[in-house]
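A single protein chain has been omitted from the complex, and every remaining protein chain is retained in its original position.
Take a look at chain A:
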Amino acid sequence: MDPWIIHKNNLGVWAEQRSILDNFVRTCSITYNSAYGVPVLWFNLYDSDGQRITLGSETDNTTLQKLSVYKNLISENEHPCLGMAFYNLHPCHTEELIKLLSNEKNYVIKWYSVVHPYVLLPSPPLNFYKEA
């Protein structure tokens, strides 16, 4: 798995990470939503031809079938820094879920532990929160 890399442009800061998952290339991205004050996880899967995978469509692939179990928490929108379509775990859900984890003081660890089961992320970019 590639490490998380912090990027910056005139629209904001984001952390990006790429991995190979089965035959797919997965790009993950974390941005910060200033309206809700929470981090947002974005991801895309690409096939071996570099085509973006449409989630939720009929598939024989077991990885995609596993992901479609979470389809109510995952939706599509525009990545705020890249301006491209990505799937995300929406910020308003993040807030609800985080309220349930009241014993964890480190906000990023808290958020990560909520998000991790869904997308099997590698170690979080802890310095991202400081930057954002």
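Going forward, a residue touches a chain if its C-beta (ideal position, glycine included) is under 8 Å from a C-beta of that chain, and two chains touch if they have at least 3 such contacts; residues count from 1.
Going forward, contacts and distances are computed from a predicted model.
In the listed set "Sorting nexin", "Autophagy protein 5", "Globin domain-containing protein" or "V-type proton ATPase subunit F", the entry agreeing with the UniProt name of the missing subunit chain is "Autophagy protein 5". Contact with the undisplayed chain is limited, among A:Asp2, A:Asp22 or A:Glu76, to A:Glu76.
Although one chain is hidden here, its contacts on chain A can still be listed: residues 10-11, 33-36, 46, 50-52, 54, 75-85, 90-92.
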